[in-house]
Each structure stands twice: as C-alpha cells, then as structure tokens.
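As you look at this complex, bear in mind that one protein chain is not there, while each of the others sits in place.
To keep things simple, chains are lettered A, B and C as they appear, and every chain counts its residues starting from 1.
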Amino acid sequence: MKRYLPAKWVVACLLMIFIWVTGCAKHNMSVLDPQGPVGKVQLNLLYLSTGIMTFVVIVVAVIYIYVVVRYRERPGDEEKDPPEQVAGSKKLEILWTSVPILLLIVLAIPTISTTFTLNKKPDPDHSIRINVIGYQYWWGFEYPDYKVTTSNEVHIPTGKKVEFILKAHDVIHSFWVPSLGGKEDLTPGRTTRLVLQADKPGIYEGKCTELCGASHALMRFRVVAHQPEDFEDWIASQVTPDSTPKNKQAEQGRRLFAQNCIGCHAIRGAGYKVLGRTAPELTAFSERTRIAGVLDNNRANLKSWLKNPQGIKPGNRMPAFDHLTDQQVEAMVEYLETLK
Amino acid sequence: MEANTQPTQAQTGKQDSGLKYVASFALMILLTAVAFAAVAMNIVPQGWVIPLILVLAAVQVFLQLFTFMHLDLKKDAVTVSFMVTGLFIGVVCAVAVAILV
Amino acid sequence: MRIEEQTASVAGLPAEPEKATLEGKNKILGFWFFLAAETTLFATMIGTYLALKGETMNGPTPYELFKMPMVAFATLILLTSSLTSVLGIMGMHANQLKKLLQWFGITILLGAVFLGLEVYEFMEYAHEGHTFTSSAFGSSFYLLLGTHGGHVLFGVLWILGLMIQGRKKGITVHTAPKFYVASLYWHFVDVVWIFIFTVVYLMGMIP
C-alpha cells in the first residue's frame, strides 16, 4: 500500500520555499529592513505576532502529524470493531479555549499601546509638516512652512518626525513607504495624517497601495532623506530655483513650454505668468531621479515620455504631443533637463 | 409535507380581544405625542431629548411586535431571537456608519 | 395539505387558520425572517442618513425644511392603519370575511392617504430646493423615505390583491396565511415609520 505523508511533505516543501525566497532586499522597499523608528516598531510587532503564530502552527502540526500517522487505518483494521465513540472532554476544551485567549492577550496589549503611540501628534517644534495630495497617478507635495512645492519626489530631513498631511484630489490613494513605516489612505473629502521618520539618509521607494485606476501600479514615488543641513540646502535651492534657460535651444524650449504645457504644469522662477496646478510641478526637474515615477530621468526617456505618455502610463491625464517636431521636443527636453 | 416537529400547540384559549389592541394603540399615540412634546417644548433637559425619544420609539416597537404582531416569547422563541439579533446588528451598524465617517 | 388537529375552531375553521398547515407556518416564519432582514436594510439607510444629514450644500437644513404638523398627522394615520389591520386579522380569526375585508379596506385607504401626504410633502420640499440630487442630505433623505414609501405602496397593492382573492376564495387555510403575513408586513412598515419619525423628523427638529 502506498503511503501518503501529507504533513511531512508539506513542511519540507514549505521550508525549501522559505529558504529560497527570503534574503534581505537591498533596495529599500522591504518591510523587513526598516530605516526608521515607525517601521521598526511595526516590524517588531510583526515579529511578535509571527512568533506566536508559529507556535500555534507548530502545536497544531505536531498533534496533526501524530494523529495522522498513529491513527491511520491499517490493513486488517476493517474487521475490528469501530473505535470508541468519545463525546468530548471538558478539560481539554477548557485548555484549548484558555491558551489561545492568553496568547491573544499577549498580542493585544502591545497592539493597543502601539496603535495609540503611533497616532500621537508630533511636537511641532521638532517635526516638519508636508502636505501630500494624491492625483491619478502622481503625487503632489507641499511644504507649508517653507512655501515650496514639488512632486513625485519628497525630500525629508533625517532624525526628525515628518507629519504627512494626506488629501486626495480625485479617487482614493494610499501612501506607503515600506522601509519607513505603515501606510495611510488619501480619501477625497477627508484629511488624514501619517507620521514617519527616517534615521539614515537615502532614497526610499514609495507607492500607492489603493486601486486608483489603470496606472495604479505605476503610481510610484520616492522619499529622499537628507542630513538636516543638506535638507536646509535643498529647501533653499527650491525657494530660489534656477529656471533660466542656459542656451538658445533651452530658450526655445521655454517658449514651447509656455505654449503647450503651462496650463497644467508649473515651473517656478521661469517668469511664467500662470502656473498650472493639475499636473506635477516641474521646478528643478533635472534633479529628479525619475520621470513620472517610472522612468529613469534621462533625456532619451524624457523624450519618449513626451512623445507617448499613454504608452508608458496607461490612462494618465497627460496628452501625447506628437504634433511637435523632434526638434521642438528636443528643445523642451534641453530646457527641462537644465532646470535646477 | 407532514414532517413537522412543532405540532400545533393546543390553543391556550387566549382569544384576540379588540380592547387589547385599542389600548396599545392608544398607548402608542400617547408615546408619540410625548416624544413630539419633548422635542417641541422645553420640558426635558437638552441632552436628554434624543435618548428619551429613542427609548420611546423602542417601546413602541416592542408594543407592535408583542401585541399587534402576536409574538409570544415562548412559542415564537426563534422568531423573537431573530428579530432581536436583527435589531442589535442593525443598531451597531447604523451607529457605526453614523459616527465613523 | 393536511389540516392538523386542532382543539378550538370557529365555524369549521381552525382557531388560527394561518398556522393550521405546515405550509402556512413556513410562510409566516419565512416572512418573519424576511422582516428581520429588512431591519438591517433600513438600519443601513438610517445610518447613512445620519452620517449625511449635515451635508446640505447650502440648501435648506432639516430644521428649516420639515413640515412637522403634516408629518405628525401622517404618523397618526399610519398608526391608525396598524390598528385597523390587526382588527382585520381579528375578523379573520372569527371567520368573518366581511369584517376582514372591511378593516383591510380601511387600512389601505389610510395607507393611500399617507402616501398622498408624503407625495405632497416631497413636492413642497422640492420647491424649496431639496431634491434627490441636490445634496447628499437630499439623496439619503429620499432614499430612506422613498424606500419606506415604496414599502407602503407595495403593501397597498398587495393587500388590494389579497382582498380580491379573499372575495373569491374566502378564508381558508390557504388564504389565511397570506392575510396574516400581509398584516405582519403592514405592522413592520409602521415600526419602520416610528423610527423614521423619531430619527429623521423629531431629531431633525433639534437644531
């Protein structure tokens, strides 16, 4: 007779998979490698709960394996009388009601206390505030204390609490930077808050985690954490951006931008009379690491973005500019890629 | 379809009486009037008006259920428990939707 | 359909003809379950109304809007119809078809008056800029009230249909559960109104 040993097989398989897929991610996008206190607290809770849960699974698995091996029907058993028809056992039932309750209490207490501490409003003198506005499918950031706006890349100082004040422009989005800490939704008609902090300078990947339409998958952003001094420098450079065209081609680009793009986009310090507010602000665009959150920021990519934004981010709100000649597009690329 | 575990209970001789209905009807009108008065006139302390009128409404519901709709705590235990559960879940959901938005 | 043993009977009909057959008992129990389900339906709508009643978008607020005397009158009418419908059931238990039909007739008449009042009330509100689409307050108000009104309308038509049936077939163990269930429905609609009256109108009066 063929033997089936389901449990052993499963455990072996699972262990193999486990070993295979674990291993730390090096790209600052993993919950398991937190870079700030919030993420660390949350990871600790994850570990605590994983510990308790592993214990539960092991207890169940041990009884299970024992039962399945010990009490399987063996050849010849058919002739015997059926096993005793046990009704139950008070003692056992009390045991397996009370032990889980205890385990859950162990889990519930830190859950409650952490939930309340994470919701505390930070002290305004030792923190900064950043307004986050979610649009299909990009992120607007405002620094109300500095009168600076930017998009798709948010800069923060290290070692300081950052209070993100979250609003949605159109549909629900959700703001998540896995290596810094948990997420919070941006809901139209409501304002929500999320406090995060980065301990080390670096670039942290962020993403939208609430289905928000065709390009939800591509609604990515980055958090750039600086040493506090560097952060002050960055703010200063944003307050007085260098938006003047550096050469003739760029000057042509500046003009074309005024004709085609300014209705939606804004570039501060370039002498435009209107500043569009329905698309990402492009001030100091050349300092960005990505275009629209998905492409590396270089000239070739910018060109293909301008030619065919829909192909890159389906359903986004920027029209294609295929009526512009290559030369014109290049002029705009030249201009945008020299904005500092 | 004779499979039936609840043979008809011997009628307890409890006949409908028009008087009972009229009385509970009068009571309901009275309760409604009190609720109305509580809101329209300044006879109840401010914070108590809403709890009071909700309680009055609840009393009326039970009047309806147990007189007009002939529920009987013993004979219709299943029905009563379903209605109470429904009311309970309904209240929890309504209150949550009303305050957690 | 076997008529089960009965201890008391009135003029050849079991004392509670609606529960004399398994079919009738099933029907009544099933209908109770349905009413329990409707409880959470209306609860959801009431919760939604409470959450949205402040969102008037500069339209009239509940306090400015509601016509309390009329609503109080409508309440009186609906409560009375509850009484008349149970009197109808009393008639049924006494195996008096005429009494049953009479009281049921008065019931739906009162129901129709209630509906008329409600339609008139809504027209007034619409004049003041309070419509189904004017604001979230309007939407949730008309959804709740409309669902209730729809129930009343359905009840009127249903009982009307039953009265025709009663005319044709009389009170039997087959028709009795139908009458009974319809009266349960009518009371339930009344219960819902008590809540609407309290939560929407009375609480709307508290500024």
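The working rule: a residue touches a chain if its C-beta (ideal position, glycine included) is under 8 Å from a C-beta of that chain, and two chains touch if they have at least 3 such contacts.
Rule of thumb we're sticking to: contacts and distances are computed from a predicted model.
**Student:** Unshown chain, UniProt name, "Nickel-transporting ATPase", "Multisubunit potassium/proton antiporter, PhaE subunit (TC 2.A.63.1.1)", "Cytochrome c oxidase subunit 1" or "ABC transporter permease"?
**Tutor:** "Cytochrome c oxidase subunit 1"
**Student:** Shown chains touched by the missing chain?
**Tutor:** Computed over the complete complex, the missing chain touches A, B, C.
**Student:** Touching the left-out chain: which of A:Arg129, A:His216 or A:Arg288?
**Tutor:** A:His216
**Student:** Just the residue numbers, please: which parts of subunit A touch the chain that's not shown?
**Tutor:** 4, 6-7, 9-10, 13-14, 17-18, 20-23, 25-27, 29-32, 39, 41-43, 45-46, 49-50, 53, 56-57, 60-61, 63-64, 67-68, 71-73, 77, 80, 82-89, 92-93, 96-97, 100-101, 104, 107-108, 111-112, 114-116, 118-119, 136, 170-172, 174, 176, 178-179, 181-185, 187-190, 192-193, 205, 207-218, 314-315
**Student:** Considering the whole complex rather than only what is displayed, give the residues of subunit C touching the chain that is not shown.
**Tutor:** Residues 1, 22, 25-26, 29-30, 33-34, 36-41, 43-45, 47-48, 51-52, 55-57, 132-140, 143, 161-162, 165, 174, 178 of subunit C touch the chain that is not shown.
**Student:** Name, in rising order, the residues on subunit B that touch the hidden chain in the full complex.
**Tutor:** Output for subunit B: 1-6, 78, 82, 85-86, 89, 92-93, 96-97, 100-101.
In this text, only the chains that are shown with their structure count from here on.
**Student:** Can you work out the whole-Å distance between the CA centroids of subunit A and subunit B?
**Tutor:** Subunit A and subunit B have C-alpha centres separated by 51 Å.
**Student:** What whole-number Å value describes the gap between the mean CA coordinates of subunit B and subunit C?
**Tutor:** Distance between chain centres, rounded to whole Å: 14 Å.
**Student:** Which positions in subunit A touch two or more other chains at once?
**Tutor:** Touching at least two other chains: none.
**Student:** Taking the complex as given, what residues does subunit C use to touch subunit B?
**Tutor:** Interface residues on the subunit C side: 2, 4-8, 15-16, 19-20, 22-23, 25, 29, 32-33, 35-37, 39-40, 42-44, 46-48, 50-51, 68, 72, 75-76, 79-80, 82-83, 85-87, 89-90, 93, 184, 187-188, 190-191, 194-195, 197-199, 202-203, 205-206.
**Student:** Can you list the residues on subunit B that touch subunit C in the complex?
**Tutor:** Listed in rising order, the residues are 1-4, 6-8, 10-11, 13, 15-16, 18, 21-22, 25, 28-29, 32, 35-36, 39-40, 49-50, 53-54, 56-57, 60-61, 64-65, 67-69, 76, 78-79, 82-83, 85-87, 89-91, 93-99, 101.
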